[in-house]
Each structure stands twice: as structure tokens, then as C-alpha cells.
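My questions all concern the structure below.
What you see is the complex with one protein chain gone and the rest in place.
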Amino acid sequence: MTMKKIQDKYITYGMVVIAYVLCEILMRTGIMSSHIKGLLVPMCYYAIVAVGLNLCVGILGELSLGHAGFMCVGAYTSALFSFAMEDVIPTVPRFIMALIIGVAFSTLFGFLIGIPVLRLKGDYLAIVTLAFGEIIKNIFNAVYLGIDDAGLHISLKDMSSMGMDPSGKILINGAQGITGTPSDANFTIAAFLLLASLFVVQNLINSRDGRAIMAIRDNRIAAESNGINITKYKMFAFTISAAIAGTAGVLFSHNISTLTATSQYFGYNASILILVYVVLGGIGNIRGSVIAAVILYLLPELLRGLSDYRMLIYSIVLIVMMLFNWAPKAREFREKHFAFLNKRKEAR
Amino acid sequence: MKLFKKVVSVAAASAMAVSLLSGCGSSAPSDTYKIGSIGPATGGGAAYGTCVKNSIQIAVDEINQAGGINGKKIEYKFEDDELNAEKAVNAYNSLKDWGMQFLLGTVTSASSIAVSEKTKEDNMFQLTPSGSAADCVKYENVFRVCFSDPNQGIASADYIADNGLATKIGIIYDSSDVYSSGIYQKFAEEAALKGLEIVSAEAFNADNKTDFSVHIQKAKDNGAELVFLPIYYQEASLVLSQAATMDYSPKFFGCDGLDGLTAVKNFDESLAEGVMLLTPFAADATDDLTVNFVTKYKEQFGEVPNQFGADAYDAVYAVKAAIEKEGITPDMSVSDICEKMKKGMTEIEVAGLTGTITWDASGEPTKEPKAVVIENGSYKSMQ
Partner (left out) sequence: MSFLTYFINGLSLGSIYAIIALGYTMVYGIAKMLNFAHGDFIMVGCYVVFTVVSTMGLNPVVGIVVSIVICTLLGVTTEKVAYKPLRNAGSPLAVLITAIGVSYFLENAALLIFGADTKAFTSVIPWEGIILAGGALKIQGVTIITIAVSLVILIVLQTFIYKTKAGQAMLAVSEDKGAASLMGIDVNKTISLTFAIGSALAAIAGVLMCSAYPSLTPYTGAMPGIKAFVAAVLGGIGSIPGAMIGGLILGIIEILGKTYVSSQLSDAIVFGILVIVLLVKPTGILGKNVQEKV
């Protein structure tokens, strides 16, 4: 590991810590508006899932269009636990357990889905991850789960076919999801989890395993002939990526009290939105993902003043940013006229 | 890449600074009543959110033109939630910064429940025009204008059974929609008690709402005499046209979501002939209030309002009545206003577009649903 890389890593942590401290100060002194205050946790979990997806897209080099599905798994399993145990376990241990459960299940799903998915290549791999994301969403949408004195009841059809005692508690009400998850997440936890995921990903990149993963990305055949176990490393990176997405899911479900598996949150649209963060922030650039997620989540909120034209302007800004950021011509132009800003090379 | 980041971070920082500052303005005592509303103005539910947005505007303009409430004007602001509970909470926070004192929202149930957690914390008065799920009004500070889902399901089953419309019922519902599946659940329970036989109950979801051939075919094959449609008019228009191409013509029965069917632009009204619905609002009713509202809406926005809009319009007048009853002034704190509104809401009676409404402390409205049948493209009362 070179000096530069270490430095780079700490810049990212420093950035998050400084942003956190700044926000805390603004919040404590009451200067921060409630609008921005409410955006802090969502910004963190979208940054987390973007970091996770960047591990898959940028470091492993496989396009996934199903990461919102892993988020969904993390969100549902943890919310289910918190909701069921709301009156049994006190808040702090309950949230820690919920977090562990959410991450464990998304890891498991990442592993199981990774087995078939990683046998495929390119666009075919992308479409299969999209398919799995939709399958996860669709199944969570159809599940009815309740608990009464006779134990757990489950149905994939409707509530009446569960045959539940009216005194029982409905845990998942089909497409209406879980209503009333305790809001245990706050900005401190969210910022901590963001730092933790950054820590995991950045250390992975700079480790022996990380170099093996990047070698597979750059040239699979060369990597294989050097004795790197392709399947193992691919699975490893994909599973960790899913686990990080699950972490974001846990935060998601503990931030708002209604959890539904609709396409706004967990469909392919949502997966693509996360991909937008990753691509705009720079493929393989972990810090870029965090910055892009924060900015792109903030943007439509800050455009609220434009009322009806808000989303139209947002789409135009998105296209312009992409052109400005990625087009070879725009890059040349930038290099010519703003060379002083471009001194440091991309961290890849 | 670096430049991009610099430019954007500077832009974001300055924008943030602006929005941070805007938070400070709200502390000054205001001289106007500030009403906020939240709903989907973009995305899948845009038709409902837009109608609520416009209808509140009409009611607010009317009141302001007539001199306001106790001489004080109303200020109104609507925020988009993209049919997303997370964005609805963001919208709520942004309205709070603006200085909102009354929330007329949100339009959809899931968002409404999420926002009610926050309004409860802040003790902000919330009146949802159309959040119909049972959980929407579980807190004391939340009231609603529309019927609750269970209420509509039971009323529909009772009406069908009591009037002997049919004994074999087919149902097509939207399992991803709280409104639709809520009505379906209660309808199924009540139908069993009333001796109605449900021969087919098929669901669709938000991602899959164009092809209803299977749903219709199953109802047809199982011999349903009446198909119950606890869904919105957009999907219902497709169900009706597909049933017609499949040569299936049972009786169709729906709830207030079907209102708007005959107003779908370019819709073949003959398809809707004989469709029955329980609705508190009918856009082509001839009473002065409805005519006034619908005419204004058409003039200003070029469309025919649906029942969401009617509920929202009534919500504004309910707030006005409660303010007058309790003598609420704009300089009171949000929490004081909420306490007074909670009391005021139970004491008022509003003669609105959706009937004469009273509220009890649970937040549920009491009003009469009307059963209507569509004949020649217009509603005709069934009693």
C-alpha cells in the first residue's frame, strides 16, 4: 500500500467525520432547518448502499441492477424483528440485534443469489440481478404473516386464509407491509454505519483479497492463470456488497414507520437510482459514491421551490452532469482550462 | 471529476445555507393561517395528488376572496411526495420550516401513516382528505374526511346483500394498494356473514395493472353475477373495456374510487352503463355546491375533479369551521392550535361536497354514502 492510498483513505473518513460534526453543531445550535435535519439519515443510507454497490460495480466489475432487493431483505427482516419484539426488548439491544439480523439475512441472500448469478457475464448478469431484485420485492409484497396464541401464521394469498385468531398481531400485512416499526435509527447511528461500511470496503480494496478481486475485473483469464480462485473472490465481493446494502436497508426501515415493498423503494428503479450515484461519483471511486449520493439525494429536495418543474429540472441536471462528467470532449475541455483542479489522479 | 465535485459541492453548500436560513423565518408570529398539504404530484399517483392540490387551492381562494377566516387570510403550500413515504416525511419537514400550522394530508395512506408519527411528535393538527387505511387516524391529532376502508367494505357487502343484487361475487382488487386491499379484506369477511358467495378473488399490483384478462376470465368461468371492483377508476376503465372485448357483462359494483370513471378523457361511456358505486361525491350532481366546485375546477385546470379533490375541498371548510368555533388565531403555537382543533373538530358539522359530515374524537367522519348507478354517462341515485 502506497502512502498516497493511505492518505486517500483517511481523507474519506475525515470528510464523513467533519460533515457529521458540522451537522451535529448546526443541529444542536438550532440553526439547521427541520427539512435538512430529516434528510440526514436517508442521505447516509443511500451513501451506504452506494458504497456497497460500488464494491460490486467498480471493484468487482459486475453490473448489478438488483441491490435494492438486498436492501429490501435487510429492511424487512430487521423491521420484522423490531416490530415483533417492540415491547419485549429495550431499544438499544433490540436495534443492535435487528441490525445483526438484517445484515445476516442480506448476506445470506447475497450468497445464495451470487451462486447462480456470478456464472453469467455482462448484460446477462445485470438482467438476472434485476430479476432477483424483482422476485424479492414481489414475494415480500405477497406475504401475510401474523402471530397469535397458536403460533405463527403465514399465507401467500390473503389475510383471511391465514386463519388467525382476531386477538393476534399482524406482522406483515401483504402489500401493506409492516406498519409501526419503532424509529430507532438516528443520525449518529447512520453516520457510524457509513463509516463502518467505508472501513470495510476501503480495507478490502487495499488488501491482498482486494487486489485479487481487481485483477479479476481487469483480466479474468490472466488472473485465473495466476492461480486466483475466481469463483471464491467473486462470491466474496458480491456477498459483502449485498451485506452493506442490507445495512442500508436496516437504517431505512428504522427511519420511517411504514415499510412497504413497493417499486419506489425496492424496485429496479431504486436499484438504478443507486447505480446513478455510483456512476456519477466515479466507478470504483468510493468517496465519489458518498458525495454523489448526498448531492443527488439533496438535489430534488432543494428544488422543491420550483414546485411543478422540480422533477423536470432534476432530470435535465442529471443529463447535463453526466455529459459534463463523462463525455470525452467535456473532459478534454476541463483538462485544458481547469488543469489546476485535476492534479491528483483518481483513486481506483 | 475534481472540478465537478468542487462545482457541485459549492452549489450544494450554498443551497444548504439558503435552506438553513429559511428555517429561521418561521419563528416570527404570523398573521395568516398557514395550511400545508402533501401528496404525489409526480409519479404513479400524480392524478390523485394533483387533484387534491388544485381543489385545496380553489377552497382557499374562495375563503380568501370572501375575506378570510375572522378577517385573516389563508396561506397555502403543497409539496410533492412522489408516492413515497420517505419523501412525504421530507416534504412535511420542509413545510414545517415554512411555518405550517395545519396539515391537510397526506393524500395516500402509507405516507399519511409515516407522517402521522411526526405530527404526533410535534403535536401538529393533521386532517387527511383521503388516507383511508385504519391506521391513518390512530393518533389523537389526526382526522380524516374520507370513509375508512373497513367501513366501505362492510357497506358494500351489506348493500349488495340487502338489495339482493347477486349471490355469486367475483372480486378484482389491487393487492399493492392499501385502499383496495383494505376494502377487500373487510368485504370478504362481511360477505361471508351475509351469505354472499365469493367465487373468485384475483389481485393485481402496481407493476402489473394493464392486463386483466385472467382476472376477468376467472370471474366469468366461475359464474360470477356481480364483479366487485374496490379499485380506482383508471384501472376500472381498463377492466370494463377488456370485459367488453371478452363478451362478459356481469353487474359491476365499486366504491368511491370508481368516481371519475365517466370523466376519463375519451372514455367510451357505453362501457360504464349500469356500473353501480357507493360514493359520497358525484361530479355531475346538480346541487349548487358541486356545480360551483366542478365549474371552477374545469375553468382553472381543464379537467373534471374526482372524489379525492372533493374530500380535500371539504377538508379546508372543516378547518375553517373548527377555527371559527374555537376562535383560533394565527399567532398561536402549533401545539395550542392542535389542542383546540382536536376539540373543535368534534363539535362542528360541515355541509360539504361529500355530504354532511361530523367527526368524533377517534378522527373518523360520519357521513352517508350514496349508492348511484351510471346511466347514459351520468349518475342516477339508486334509492
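The letters A and B name the chains in turn, as written, and every chain counts its residues from 1.
Here is the rule we go by: contacts are C-beta pairs under 8 Å (C-beta built on N, C-alpha and C of every residue); 3 or more make two chains touch, one makes a residue touch a chain.
Nothing here was measured: the structure is a model prediction, and the numbers come from that model.
Note that the undisplayed chain, when the full complex is considered, contacts A, B. Only one residue in the set B:L165, B:V264, B:L289 or B:M332 touches the chain that does not appear here, and it is B:V264. Screening B:N163, B:N208 or B:S335 against the full complex identifies B:N208 as the residue touching the chain left out.
Of the listed residues A:I127, A:V200, A:A215 or A:I230, the one in contact with the hidden chain in the full complex is A:I127. When you scan A:L99, A:L280 or A:L302 for touch with the missing chain, the hit is A:L280.
Although one chain is not displayed, chain A still touches it through residues 57, 63, 116, 119-121, 123-124, 127-128, 130-132, 134-135, 137-139, 141-142, 156-157, 221, 268, 272, 275-276, 279-280, 283, 308-309, 311-312, 314-316, 318-319, 322-323, 326-330. Where chain B meets the missing chain, the touching residues are 41-44, 46-47, 49-50, 175, 202-205, 207-208, 210-211, 213-215, 217-218, 221, 233-235, 237-238, 241-242, 245-247, 264-268, 302-303.
Basically, only the chains that are shown with their structure count from here on.
Chain B makes touch with chain A in their complex at residues 1-6, 8-9, 12, 15-16, 19-20, 22-24, 41-43, 78-80, 82-86, 89-94, 96-97, 110-111, 113-114, 117, 133, 135, 175-178, 181-182, 184-185, 188-189, 201, 203, 205-207.
Residues 26, 31-39, 42, 138, 141-142, 158-160, 174-177, 179-180, 183, 252, 255-258, 260, 262-265, 267, 282, 285, 288, 291, 294-295, 298-299, 301-302, 304, 307-308, 310-311, 321, 324-325, 334, 338, 341-344, 346 of chain A touch chain B in their complex.
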